[in-house]
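Dropping the structure in here first, questions after.
Excluded from the complex is one protein chain; the other protein chains are retained at their positions.
This part shows chain A:
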Amino acid sequence: MAESPNRSASVPPPTLALNPQETLTADTFIRGLWKENPVFVMLLGMCPVLAVTNTSINALGMGLATTFVLVGSGVLVSLLRNWIPKQVRIASYIIIIATFVTVVDYGIQAISLELYAALGAFIQLIVVNCVILGRAEAYASKQRLHTTLINSLGMGAGFTLALLSLGTVREILGNGTLFGVPLFGEGFQPWVIMVLPPGGFFVLGAWLLLFNWLRLRKERKVMQGSGVAANAG
């Protein structure tokens, strides 16, 4: 999604490996967790982030399912990158992704009907999650197999982390439990709105506020350190 100009000016744009073949380093994995976190930094794939994070179990299930599709489609796209004609690449990626989503869909149905019912249509909607298509287009289609594998795992972990950070907060506040285990005594009055739709918006907004604040504080420190704007408000 598009960001407002003042935001994109201060956040360095995600560096999408300009060198044709990236060498495998720890950064290949860690980048997805923090610097290029798909949810908090790139603001991609927001729909499942908001929709299925009302409990931490749902969040974890969704995160793992998305990671599976991300890794599977990344590996296949990377293997086929020299065979897919440029003109039909997006259509091919979507078909590959849809195949893996169908696998996950039937897989979750076989493993846990309860989770399947809770996630609902959002398992099938992984197919239109822009994180996955974005990674296929920007990374997997250009990189070798092993770097793609590690990078997709990192991205998936970052996505799962973001889902969990919403899911746990919402479940604790809205239900007083964590992974279904009650945290507070009998007297706890749940903040029900947090597990309802508005809570998703509020909690994600709060996380972004926190990150904005941290970023601004860091920038201010850097500016003071270099003495450029020592007395700026």
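The definition used in the following text is that a residue touches a chain if its C-beta (ideal position, glycine included) is under 8 Å from a C-beta of that chain, and two chains touch if they have at least 3 such contacts; residues count from 1.
One rule holds in what follows: contacts and distances are computed from a predicted model.
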{"item": "\"Electron transport complex protein RnfA\", \"FAS1-like dehydratase domain-containing protein\", \"ABC transporter permease\" or \"Cytochrome c domain-containing protein\" - which is the UniProt name of the missing chain", "value": "\"Electron transport complex protein RnfA\""}
{"item": "Residue of A:L64, A:A98 or A:L115 in touch with the missing chain, whole complex considered", "value": "A:A98"}
{"item": "Hidden-chain contact residue, picked from the options A:L64, A:L115, A:L178 or A:L208", "value": "A:L208"}
{"item": "Where the unshown chain meets chain A, residue by residue", "value": "1-4, 6-7, 43-44, 46-48, 50-51, 91, 94-95, 98-99, 101-102, 105-106, 120-121, 124-125, 127-130, 133, 193, 196-202, 204-206, 208-209, 212-213, 216"}
